[in-house]
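Structure incoming, see below.
Just one protein chain is left out here, and the rest sit where they should.
Going by the order they are written in, the chains are A, B, C, D and E; count residues from 1 in each one.
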């Protein structure tokens, strides 16, 4: 299985993907039984982006970005690259030139459990990245890896074609086969939230809105 | 003492609290013998806020935000919630719905030795949070904790009703009983700073302004 | 060698220094065989600054900023202060008063493997700082250190008078004697990049532009 | 899929499992294309144990060890429990009582991306544990999780019934279906090592034994 | 309150203290509502010690061990020194000479949220230490601190005279006033454990012994 590029991957329906982007990471995560989050250290290079797309996965040696070049050829419009090094690494695998190339193919962003550089350019280009580090350290192109194989990225299992959702709260993966169902749950959840927000804004307490008082008393909470 | 909600806590004078906010964290910390800072990992979710308020403390199980709902009922206008989990946790205890509810009661912000989510909403709502992490990870409501008991938050001991001061430099706690005295010291310190700043801006050296040369020589510093 | 202030250090040519600033950290680092980067945890207090200058180095005891006052006297216009504590420390060695004094002498910024405070003021003053932490913790003035001796800062060896380049990607040191040669290499690299960027933006793949296909095949990459 | 206990899982052949234990983590990892390692922070509670077994996986809420009790019923002789909390946690999920119960069912050890306690007892009982932390912090039994579902533990994807190998070098997972093939490769590798070790011990250089000199020269290494 | 030495502190009854040592950290922590643990990074310099004693607290500047000398004079037989630096520090505050002096006064050990050195000597002397780091870095004696004031050490609030319990599982503090009551609870808990251990060793499941099956079913756990 080592050192392969899988060229044909299935992707979720684009409308479903865009719907998930609109819901955002926290809602999507809640809507699939609180699963799928990448580790909290995955932070956006700049604030304000909210994207979703199909994962093109990359498994790379530490300090070696050769496979990013290979992966870019596999991108379709709407995809998101997801890179996991084969051992922990913070080097700057990705900068403005690679972003230019990825953006030319319609790539929506990069999720990388390693470092990136040229972050001022990335920000100006509006190419969003969620990474473990910002680090100018250069990489080499000497060791093969793979594209579009199952990976573990920032403690989350990701298969090629899974839906990635990313915003200021972090990054979440939705298994491709579940995407439509999760979107449905997420929208139901959202429909609900407007009403709750209005009630809470008017001063109604969560204790009452969620009917928590009885259960708190039963569990033994004491007011003194 | 476990699983209690203390309903009546004493608070410092509101004018004193607002005076401490105006002085900011670094000055307040210096004015109480360099004590009271929370750990450096407590960072603002967005930059630019400077607040002070009375601590409503929350002790919660890891990954369980039930007590936040309980605490919100105890808030008075001008309060700041301060949450310490009973063991280290980065989960997202708090998001836009809870912020809406807290803001409806006049809460000025949240200090949490754990994670928060919906940070884009929190920023737009102008509800400031200082936290250990930003993480979409959801929490449950299954285990009791306490409200308004003494806690240790990010390596600082905090009692309910203590004054919390928070800005871009971090978070500081002022024991309630000392608040007026600390404000006085902080204002004296500030009065002094304008003059110093003018002198330094004009090119006068700290070495001369603080009369350090003699002591440096006595200690043995050599110029070569 | 302990507790000395070296008063006359050599500096690189100012035009060379300014040229390096224009190239930025990632390019400069690549142009000197991928050496010279400080650790990735050194982050700018605010985004957007890009500076270069001659290093005035400071070796200080943990939690003691006395030597910063001493170092400021040694600053010439265009210098950058570089502070390494003698053991790991995150205290706030530096704030708005010291920045005022340094700026009055033409100092372009601070690189500090420790903490700073008054970051809102530093931002408003446009005094850029790259640090390990933002932390209001105050320091004392009790223990001597040295100014303008060789130091190791954030895992990089720095000599007084070396050129420091810093931007949103991090911090890089260029040995003084190599500065002109590195600038030449950096400019050659930059000249090259515009053309590459255009090609990539037009959809040409890096695989083709860099002629990688043959080598990938030879190494055994399999497309499936 | 949430909150389920899968009762019948397939396991690899016991002889294969025991063969993998004898090879050890470094050899097994090399023999499956350098994949399968758990993160380096997973350390043995005591040195010297070398085990392999079939994974009984546990997904648990942070600070809640209820599912460990559930999992113990699913253990067969030769199994290893593998626990991943649903968000990062260092609490002490496991101590001497649970170890007694697990050992009574023939369990060979525990891999836990969280904390354990009673480590003196665990050592005396000869019940090996690889964990992220040693921490006396107690846990509750309030929130459901799952047993024998696919999990990600310390950045490695693990399915129930996969083979876990653990020793002083860390922890490695071998997918069940590959276990026999990996064992074969590992034994071939080992057969080879004795001869290499003898040559190196006699003073023959790796440069010569592995015939590296030509390639080093071709790549441009210069001896000065 | 800064820079004081409190000379007369109250201590708990020595029999109670020794009783708590015999129970160990995990049991004591459970017996006081799961409170009082120091952070998990506080690890023993060598394994196997289990001690309890009265806290003589030390607040010290980072990198400055002057107050340790002051504290040693305040030690009575059976005491444990507990040091918290005023900001995070890993320097080696303590080595074989200080241990010799402390041991001469009957001190049972050291808890230090910083570093120690001469660990081979400490081990041979049988002087147990729980620390954040082992680090040879020397300290100075230039800045005052305090002895026997309330401190926060490794995220736990500790008052002089509180009982410290430490073993391979970590460190726990028991407020002096609660010591007798906590010992009673701890002994009751222990009495219980032998019986449980026997049952579990015989193969009885925790699920049955703790009667968990009904509650698991009610909460919705599904066996498949």
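Here is the rule we go by: a residue touches a chain if its C-beta (ideal position, glycine included) is under 8 Å from a C-beta of that chain, and two chains touch if they have at least 3 such contacts.
Source: prediction; values computed, not measured.
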Kindly name the visible chains that come into contact with the excluded chain. A, C, D, E
Which listed residue (D:5, D:25, D:71 or D:129) would be found touching the missing chain in the intact complex? D:25
Consider the whole complex, including the chain that is not shown, and state which of A:32, A:137 or A:178 touches that chain. A:137
Quickly run down the residues of subunit C that touch the omitted chain. 1-2, 33-35, 37, 39-40, 86-88, 150, 152, 154-157
Where subunit D meets the left-out chain, the residues are 25-26, 29-30, 34, 37, 40, 43, 47-48, 50, 167-170, 172, 193, 196-197, 200-203, 205-207, 210, 212, 216, 219-224
Note that subunit A touches the absent chain at residues 61-64, 86-91, 135, 137, 140, 142-143
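Keep this in mind: only the chains that are shown with their structure count from here on.
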Taking A-C as the reference interface, identify its repeat among B-E, B-D or B-C, namely the pair sharing over half of the contact pairs by residue number. B-C
Distance from the mean Cα position of subunit D to that of subunit C, given in whole angstrom: 42
Distance-wise, how many Å sit between the C-alpha centres of subunit D and subunit E, to the nearest whole number? 31
If you average the CA atoms of subunit A and of subunit D, how far apart do the two points sit, in angstrom? 28
Can you list the residues of subunit E that touch 2 or more other chains? 34, 37, 40, 86-88
